[in-house]
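Could you have a look at this structure, given as structure tokens, before my questions?
Here the complex is missing a single protein chain, while all its other protein chains stay put.
In order of appearance the chains are A, B and C, and numbering begins at 1 in each one.
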Amino acid sequence: MSESNKEPGMAYSMPKLHKIMAILSFIFLVTTLWVFLDDYMRPWKAYQVEALKIKRRHLDEQIKAAAKEIDSTKLAELNAKLKKVEEIVQSRKSDIESAEKDLKVIVTKFKDQTITNGILNGQVGAINFKYETSLSHKDPKAVTDKAFNKLQELKARFVKGKDSLKALQAEEKVIVTKITEYKKEVTRTEKEIKEITNKLNLLELAKKTTTIDPVFALRNLPFIDFLDPTIKIHQIVVNNVTDDRYFRHVPKVDRCITCHTFIDQPGYEKEVNPHKTHPRIDQMVGLESPHPMKQVGCTSCHGGEGHRVHDFRSAAHMPDTDKQKAEWITKYNWHEPHKIQQPMLTKSQSEASCVKCHSGVELIPGATVLNEGRMAIEKYGCNGCHKIDGWEHKRKTGPSLLKIAGKVDKEWFKSWVWEPKAFNKHTKMPAFFMQSNNSKPEFAKLNMAEVNAIAEYVWDKSKPYEANEKYTGGNAEKGKELISQVGCMGCHGVDGLEDNSKKVKAYAGPWLSGLGSKVKPDWLVSWLKKPWHYQEDTIMPSMRLSNQEANDIAAYLLGLRNVQFEDLKFAKLNLADQDRVLLDYYTAFDTVASAKEKLAKMDSREKTLELGKRSIGKYGCYSCHNVEGFDGLAGIGPELTKVGSKPAGQFGFGIHHDIPHRRDAWITAHLQRPAMWDDGIDKVFKDLNKMPNFYMSETEAKKITVALLGQVSDVIPLSGVKRLTASETMYHDGMKVVNKYGCTGCHQVDGLRGDVLNMYMDDINQGPPRLVGQGHRVQTDWFYNFLGNVQPIRPWLQIRMPSFNLSTEEKNRIVGGFQHGSKQPTFTEPAESVKWIPGEREETIKLWNALNCVSCHSGGFTNDVALAPNLHLASKRLRPTWIKKWLTNPQAILPGTSMPSFWGDDGKTPIETGYFGGDADKQVEALTKYVIELGQK
Amino acid sequence: MAGNGLAKKVRDTQVWKSIFRHGPPDNARNRAAVIAGNVFLHLHPIKLKKSGVQLGYTWCMGGLTFFIFLALTVTGLLLMFYYRPTAEYAFNDIIALREHVPLGIMREIHRWGAHAMVITVWIHMFRVFMTGSYKPPREFNWGIGVILLVLTLLLSFTGYLLPWDQLAIWAITVGSNMAKATPFAGHGGPGAMLARIGDFVMVSDKNDVRFQLLGGRFVGEPALLRFYILHCVFIPLVVGVLIAVHFWRVRKDGGISAPL
Amino acid sequence: MSDTKQSLNRREFFSYLTVGWVMFSAACAGLAAMAFRFSYPNVNFDPEMEFLAGAPTDYASGVDERYKNAFGVWMVKSEGKLVALSNICTHLGCIPTWLPAELKFKCPCHGSGYYMSGINFEGPAPRPLERYKVSLQPDGKIKVDKTKVFRQEKGEWDNPDAYLNV
Partner (left out) sequence: MLKELINKIADPLYSFPITTFLFYLMMRYYRIFGSKKFGKWALILSVPVIIWFLADPNFILIILFPDNVPIAILLVMVAFFTWFSLHKAAENDVRIEQGLGPIEATPENREKVWSWPNLVYTELFAIIACTAFLVVWAIIFKAPLEEPANPTWAPNPAKAPWYFLGLQEMLVYFDPWMAGVVLPGLVVAGLIAIPYIDTNPKGNGYYCFQDRKWAIISFLYGWLVLWVYLIIVGVFFRGPNWTFYGPFEYWSLYKIVPEYNINLSEYLWIKGLGVAMPKNLILRESLGIILTILYVGVIPVWAQKATKMGRQFYKDLGSIRYYIFMFLFVTMMSLPIKMVLRWLFSLKYIVALPEWELNL
């Protein structure tokens, strides 16, 4: 623009300003539109549209199925009928019309009367108030009386009015009935048609809500989508479970269902995520499951950012496998969540969260991985060194060392401590030495000094032990057989019986290997006969072995030798090394000079014992073994109660950059090789990582990881946690004793464990009895006495119920636990004497004979080998109600039992119709009476 | 009145002079300067008709309304230090204001001041009407005044909810239920049922004006927050701007009214 | 003359001036609309107003109280109809008690009484209890929607959404 175009007083020419204004306004407008778009385009919307299509597909299928169900000929018939009856009704048209006219008159009168009554009602109320007020104000009688009279008059009118209303109502009803009567054929036929088509109609109606039409588009248009959108964020607000925001706990808000559209609806199991039904809908999420979605939410179990729906990553999804990870990276541009308090637990870890709410329970039914993880923690005794709240009642994992000198040789002990796996490759005892961080010669020789000192200390403190039995030699072959028969395998793996050992995967006791190179023969026999003679608090039971049996078993076990290990000679104690290690301890709080001075004052023996004690403390031996002088000391490891909430940044990953810097990855890696964090780091001897190596498999480490991930700091409000009732507490307390003594190594309790049963897959009836509803089955007194004084019930079994060294309290807990688990009263004994109606007993005996009960239950009847318990003992042992239940359908209680289900799968099918008219209930009742009577004679 | 002693010394300091550019307002020049030179006082004209300073004529209700507005701003700001607009804390904080916060009548001054402002603004309008001061050239300013009156009522209304007691939520429930009946825009008002296509309900309790006001279907925590923001920030800002316009127009339309 | 005037008008209309200000106004209106939209949240934290109430066959004839405490609803089945009855007294909002022996709801506060149908017949209650929307889902479950209220005095109880034929 040239100068001449400008008006005077203008710095710029107007057209130029307009042009700039136009350009800037254009940019402004575009950015505004961008704002709308940016706000509108959300990934979750696509999922919901997709879900709509899926739902439509499902509905189409259902509609097809429903249409097929409809009996079309019948429908056509009904439709024809409808036409016919409509004609009939049509013929009564004049009647109907006149009735409707009458009705109209009545309705008008009714309305008129309602108005009159309404006015009267108000007047009655007002006068009544006036009357009552004047009474309470103690007005003159004349005033009160006047009001009272007026009130009575009004009330009388009101009552009359109400009466005429009722009369009108009655009239109305008569006419309405008349009209219905006129139309009844049509109404009835219409109802019949509706009954047939109802389901289809409902489905069609539901299908309408899935159409994608202009109205759908309108509803979900930008800006308009606040009115009544169909595509929207769905959320669950869980007041019972909170998110920890440190200053405050706030109710959990989970919006996962925005994309996981059908998670709580059965029928979508075959869709792909996110449109899949929850795989365990009966347990989780489902409306009728114990954990309904609206009460529990999603992230309470799965972790992750439930309130974030921006995209796939923002919810902190975590892949379960490398394959899934790769898939997600391509599909969602996934990366490890950053700055996230609690990323989602991977699919295989989600059981971890059960622990958050289910406290006071050792094994949670259904949580397989978690249970195995927790059992592994107990097996390896992690809880010994690492405190975990709620695990305080657990016993020390390892054997007591209080009388160790009476059991093993000191040289053996040293070599054992040095490298346990060299002696027994199955041992649970971890390796402290010769690890990647302490195998350097200069460290190893110091370690050797420590091991020498530990042995000296333990032997010094060991109390004398005299075996109370003598090994007299026995038949090793017979011993081996006994071991696999009497039940040792329920707790122990045994060399030479590897097949069965692997099947059972025994859990409570050590794997028996090389005993001949380890223990003293007399000690072994004595131990087998009466374990608590050596260690009072052992859970090892007595199998009530005869002397011969004990010697046979000992013969076999002593025959197991580890010659290579026997040849090991542990290095003698090096005094210089001893000084060197002790100096480390003394200089911790002292100068080198005065520490040395202190050392110089001690003699060699003193030094050794001092170092032994220090070393036991250092390595935490006392956490698993009873050692004199360490009573009541806390474990040496960090507490794990809240390890699941420990920020990932607080785990030291050392130089290991290949391990994902996550809580779970660290724990799994740590469990497999604890010393790894010292890799490549220059540490002095006293600072070395002391966590021993359990040589755990990755699977096992991952299971423990799951159990530990559940140990979170989240405080679940009392209203949200599973609070055990008094009865449930009793049950779980009982189960703690059951687990402690390894009962579940042999008995399957209500479906849980029963490890040794794996040996009896051919004939489950040869294995230890499965305990289902045990609290209902046996009488309380009998059960208590049985635990204290075991009497064989099933003579045909080779496996034996052992005698445990149970305290009174423990016996009571077991009995009470089972009783409450079955929700039974403490005492339900059978009546003193059985009452028969005349003739009943005779008929029962006939039935008894017909069923030929004694063919198996021969005890006390014939001399045949019994294949079932002695029924003469039943009335003392079993509860009458249970006998009935058992008789009715034993297979339902113990599938595969040799006891036949006489009355079929429903327990009702009549048999032996000659007796009691074939009535199953009566027959069962009669047999129950008879069995009780047997015991009372 | 040249002053002497200490007063004079103070007045002669550089600090004093830097703040007050003129001498004591005891002569014509300085009386003009004190008004013109002070950012707050220069709302006033330097000189005005005598009727404009007579209480009998003006009743000073407009001025008092503005003063009470300022007083409410100050007390309100102070109250905000202790008050949290959440369902958990609001009520307890109100109790705290009475029980342990220093100057325990702060809330009372704020509340009674709010009522007083409603009264003064009404009487101000009454006076303006009675003197015919809405007539040209002041028509526009009367309109601004009416809007300010409405905003004053809204300020008081939004503040009413904040104590979060029974009085508060039920008064607001009753008050906001009227919004429900807004024709076409409230779900209980005439015309609302026309705005629907099939099951697409365009005016319902989830999207009508009352929902916008309350942030929910009933008076709940979102309503508390919304009313708090409206009460403490949004309406005061608008009122402040309109007051500025109102005053500006008073000056531009010929000062305080007087017979033409 | 008229020709030039027309072309001038058209040119004026498409001038930078008009286009610029129209776009500016549109953008401002857009932002204002965003601000308006901002006041309507996309999720709300109101208590649950819908719930599933089992299947029609779950109900025996009479008054069912299983959803009373959680959702404030009585499910009443009589004369072939199943309805969801509010449990809030229309007098002052107390919660009446169902008296099965007398077949009536009785409010403990001021003695209002209602028939099983919800119709008031004694005490100060000004109108019958309210009913909520009930509908049947394809899976046979009943959905109760408390956002939709039916009032007898408005003649709304005959609305097909106010009851289920069972």
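The rule is short, and it goes like this: a residue touches a chain if its C-beta (ideal position, glycine included) is under 8 Å from a C-beta of that chain, and two chains touch if they have at least 3 such contacts.
No experiment lies behind these values; they were computed from the predicted model shown.
Hidden chain, full complex: it touches shown chains A, B, C. Contact with the undisplayed chain is limited, among B:138, B:206, B:226 or B:249, to B:138. Remark: the omitted chain is touched by one listed residue; of A:107, A:176, A:575 or A:655 this is A:107.
Shown as candidates are B:119, B:195, B:229 or B:245; the residue that touches the absent chain is B:119. One chain of the complex is left out; on chain C, the residues touching it are 92-93, 124, 154.
Summarising the interface, chain A meets the missing chain with residues 104-105, 107-108, 111-112, 115, 118-119, 121-123, 125-129, 132-133.
Residues of chain B that touch the chain left out of the display are 25, 28, 31-32, 34-35, 41, 44-57, 59-60, 63-64, 67-68, 71, 87, 91, 94-95, 98, 105, 107-109, 111-113, 115-116, 118-119, 122-123, 125-127, 129-136, 138-139, 142-143, 146-147, 149-150, 153, 156-157, 160, 163-171, 173-175, 177-183, 186, 188-193, 218-220, 257-260.
Just so it is clear, only the chains that are shown with their structure count from here on.
Rounded to a whole number, the gap between the C-alpha centres of chain A and chain B is 61 angstrom.
Chain geometry summary: the mean Cα position of chain A and that of chain C are 40 Å apart. Chain B and chain C have CA centres that are 38 Å apart.
Listed for chain A are residues 226, each touching two or more other chains. Within chain C, residues 40, 45 each touch two or more of the remaining chains. Here chain B touches chain C in the complex through residues 204-207, 211-212, 215-218, 220-222, going by the rule given at the top.
Touching chain B in their complex are the following residues of chain C: 39-41, 44-46, 147.
Put simply, chain A touches chain C in their complex at residues 15, 18-19, 21-26, 28-29, 31-33, 35-36, 39, 59, 62, 199, 202-203, 205-206, 223, 226, 232-233, 235, 237, 255, 287, 294.
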